[in-house]
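Complex shown without one protein chain; remaining protein chains in place.
So, chain A:
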Amino acid sequence: MGSKLSITLLALAALTTVAQAQDKSSDIIARGEYLARAGDCTACHTAPEGRLFAGGRAMPTPFGTLYTSNITPDPETGIGRWSADDFYKTMHSGRFPDGGLIYPAMPFASYTKVTRADSDAIFAYLRSIPPVDQKNRPHDLRFPYDNRQLILGWRTLYFREGEFKPDPTKSAEWNRGAYLVEGLGHCSMCHSPINALGGTSKSDAFKGGLIPMQNWYAPSLTSNREAGLGDWSIKDITDLLQTGVSARGVVYGPMAEVVHNSLQYLSDEDTRAMAVYLKGISEPSPPPPASSALPTTESSLLISLGKTVYDKNCASCHGTQGEGKPPHWPPLANNQSIEMESAVNPIRMVLNGGYPPGTKGNPMPYGMPPFAGLLSDNEVAAVVSYIRTAWGNRGTPVSAREANELRSAPLN
């Protein structure tokens, strides 16, 4: 009788330990899922209409097309045979388990900042998703870029391996924001000038640049002349990151993707931490000389045509004074995203229109029609010149040629 009882007790004890262990591992998996969202792995590793994380998504680059890998736990075609060490090596050092070099299109240059504990949590999550039997499609790169040894040169120039080091002079919140923005968020992958080798150099991090192949300009996150958020309120920044719309402006193009797949899922605390960090890194920049390539008489003609086009086609949503009806119909007056030196984004907005992403905070966004079929090159240039210079905006006029060139920009 006594022994029976103790066996039962023992069994019970064993059950509780198992339950606790399971509890802990399901916590880790949930955290890993959250971190995988913060890293936006799905943007690249899930193909349209494809299975979750089965890869096969085409990534056009100036050197040819890369196809992303299957990172489901399938033992033959995915990463089912990998250990947590193998996985950390990919995230941290940009190498395959056998030491082979990984193309930097996989943003390990940012993920290297991720802690070992966070890498392990993401790995635990990836092991918990359904395995998909789908072979990786070979990359289609032109000579000589098909030779992985070339990655060595890129690594020497641009890759600094190492986990995130908190700055003790800054608050915990600032450091949490920095960890997310510089690490998993891989914001610098787009928000830095990209040179001919496809690299972003440390000193230029967050200085803004044209994204190759996509023809969108990712503005500087440090200059208040671009997307530097120095004079934004924390609420406007968190609104923008979490819902895609804000009283100051909206996201569109590749940034809509980032909000849709990643940022909308981050907790209020993490979003706020990112906002605090982003506001903190902005630096006042000297106003650029307000010069334009266009002769003055030509640009004043253009701008008066622009006002006519604007009043007829745009004022119903953006207001006669560019005041908009924020956040849904964004204001154009004092909107940094149209005043930047590069006029690529406002020209493309007029040509292609757009919807901000549908998010939990803004599930039914309002949209803007594409004007490519309704306005001539000259009218597009005119209206963009007008919104860049009216109501105290400090942009410069653009030419019909610039408008024409962007008509052929790829749409997805």
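The rule is short, and it goes like this: a contact is a pair of C-beta atoms (placed from the backbone, for glycine too) under 8 Å apart; a residue touches a chain by one contact, two chains touch by 3 or more; residues count from 1.
To be clear about the criterion, contacts and distances are computed from a predicted model.
Quick one: find the hidden chain's UniProt protein name among "VWFA domain-containing protein", "Cytochrome c553", "ABC transporter permease" or "CO or xanthine dehydrogenase, Mo-binding subunit".
"Cytochrome c553"
Check each of A:N70, A:N215, A:S337 or A:N352 against the chain that is not shown and name the one that touches it.
A:N352
Among the options A:M189, A:L210 or A:A372, which residue touches the chain absent from this view?
Here the residue in touch with the unshown chain is A:A372.
In the complete assembly, which of A:M59, A:A84 or A:C317 touches the absent chain?
A:C317
Quickly run down the residues of chain A that touch the omitted chain.
48-49, 256-257, 260, 317, 325, 328-329, 352-358, 363-370, 372-374, 411-412
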